[in-house]
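Inspection log for the structure reproduced underneath, given as structure tokens.
One protein chain omitted, others in place.
Naming follows writing order (A and B), and every chain is counted from residue 1.
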Amino acid sequence: MTAATIIQSLASGLLMGLLYGLIAVGLALIFGLMDVTNFAHGEFLMLAMYGAFFLFAFFAVDPLLAAPLVAAGMFVFGAAIYLLIVRFAMRAKANIGMVQIFTTFGLAILMRGLAQFFFTPDYRSIPTSWLGGKTVSLGGIFLPVPQLVGALISVAAFGALFFFIKKTDFGRALEATREDAGAVALVGIDKNKVFALGWGLGSALVGLAGAVMASFFYIYPDVGASFALIAYVTVALGGFGSVFGAFAGGIIVGLVEASTALILPPSLKSVGIYAVYLLVVFIRPRGLFGSI
Amino acid sequence: MDTTFAQRRRRDLILALILAVLAAIVPFFVKDVNVQNIMVLTLMWAALSQSWNILSGYCGQISLGHALYFGLGAYTTTLLFTKFGVLPWFGMLGGGVISALIALGLGYPTFRLRGHYFVIATIVIAEIGLLLFHNWDWAGAALGIDVPVRGDSWAKFQFTRSKLPYYYFALVFCCVAWLVTWYLENSKWGFWWRAVKDNPDAAESLGVVVFNSKMGAAAISAFMTAIGGAFYAQYVSYIDPDSVMTFQFSLLMALPAVLGGIGTLWGPVLGAVILIPLTELTRNYLGGSGRGVDLILYGAVIVLISLARPEGLIGLFSRKPASKGVPQ
Partner (left out) sequence: MTAPLLETRGVWQRFGGLIANSDVSISAGAGEIVGLIGPNGAGKSTLFNLIAGVLPPTQGTIWFNGEDVTRMPAAERCQRGIARTFQVVKSFETMTVIDNVIVGALIRTTVMREARRKALEVLEFCGLAGRADVLASQLIPSEKRRLEVARALATEPKLLLLDECLTGLTPMEAQSGVELVRKVRATGVTVLMVEHVMEIVMPLVDRAIVLNLGKVLVEGKPTEVVRHPEVISAYLGDRHAISA
């Protein structure tokens, strides 16, 4: 193992980590807003990837162009899921935690089943795209262009999100609602509307990630499962609910994954991530950047 | 009031006895092997869900990683038999003990976690187990292990000509799981678990040692789950990591209880009796599981039950007054 291979892996790990951050941030956003863990987050990603795939297959839209369309579609989808399903799960009288976990979890299984039924379990891929298969060399380190662009999009998305939360009315309403939903209702902000928009925004972000990833990952009904687990780990590392914790968490996960792959056989690369999750929550039961 | 309580307990017991006798008679009338297979699986999942229910339903620690204990049971029995010639009965107990010990070891750090942190930890731990078995050459790695056929016998717990011995074992397993739950429900442990589920702080203030309660539930739950895994390995006589330790199994253990009623005595049985035949039949009818119909069914069932009837279908038969007229 030379220094060059180590740097090479860490660089790819960093790119992947930025994408993980983008995948996870929607989850963190929704959790921070209303204390609900969306166990169907991976399936949202899967749906977005299929969205990009079908736009390519039927209309020859490049995934890069498809990204905003997919994000917009996922925005509507996420808001609808909140209004049609999650909203009712929040009304449970007893065992509300369990109800919420199983509602979104059931949704995940349902979406996976529907994908298998309608899209077939076949592995799909987007064979030709503007970025696909290209690499650039930066000081001797080779970086695949799709991942590089994905990472840049992720950084840009986080920047936009930061601006959005701090500077816009809706962003401030979002922040206020996560601080104190009850008080917000008093000043006349419709909690349901904010929650629905929060779900929309969170889903749009994972939609963006899905469209970007469609150009260099196989697309199949179960694809969300493994990424979802990574997203939970990312969000947990960042302290559930912290949007920028998700950014940091993503980078950590990407680097840990790359380092594990250097040491252990490739099939065990996820073990490193899982081990880090366990280690972190055992030491800090509320995550790395979580309060208390 | 005291007597009505005792009467209710006795009525549960009598009902269980009647159902068990009926279940024991059914094979005399049902000769179709496919139907018998569904019956075996229904009993097995009922028992497994009953085991899951102890930790997740009664004690409220939602585990979506019970596939680990199921797989450990299956692997322990099979490895002991194929590598050392140990009879499956001992392997079964060994698997149970190993799983219980591992559950205690894992419980030590994980039971400090709350809510989704705990749920995700259970998923992640089972995933690590799956990956390790995938790469463990001595245990057959991804290729898995065939249980060698040594002729039909109860000693070796192998039957190639008939499913009935498996059926009766599954029936006994299911009855024992039910009886254990029935007994525990009205014991110090049972009360402690429900208290821990509803409000750990209040439980602690009443002298409940919350941590020990969770540990006890985890050990019992894991032990019984491993017995199920060992049985399954004998029943299908071939195991690999993907066929005994994937997330699918964790899901299938939770589902009947969720459907029938989490944290109730009859929930897992009711859920399994509805769910398992339904999925097996749709799968047979529509051909293959590749089309995801079973998942659609599971998913829709979970969403609908969680939203419409979070207390489970058992609520339809509830003797307690429904939660109407709650003064706010």
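The definition used in the following text is that a contact is a pair of C-beta atoms (placed from the backbone, for glycine too) under 8 Å apart; a residue touches a chain by one contact, two chains touch by 3 or more.
Fair warning: this is a prediction, and the values are worked out from it, not measured in the lab.
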Touch assignment to the omitted chain, from B:Ile54, B:Cys175 or B:Ala195, lands on B:Ala195
Where B:Leu15, B:Val33, B:Leu206 or B:Val236 are the choices, the one touching the absent chain is B:Leu206
Sole touch to the unshown chain from B:Asn37, B:Asn135 or B:Asn186: residue B:Asn186
Against the hidden chain, chain B presents residues 1-2, 5, 186-188, 191-192, 194-195, 197-199, 201-210, 263, 320-321, 323, 325-327
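We take it that only the chains that are shown with their structure count from here on.
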Counting only contacts in the complex, chain A reaches chain B at residues 37, 85, 88-89, 92-95, 97-99, 101-103, 105-117, 120-121, 221, 225, 229, 232-233, 236, 240, 265, 267-268, 270-271, 274-275, 277-278, 281-282, 285-287
Per the touch rule above, chain B residues touching chain A in the complex are 60, 62, 64, 109-110, 112-117, 119-121, 123-125, 127-128, 131-132, 134-135, 247, 251, 258, 262, 290-307, 310-311, 323, 326
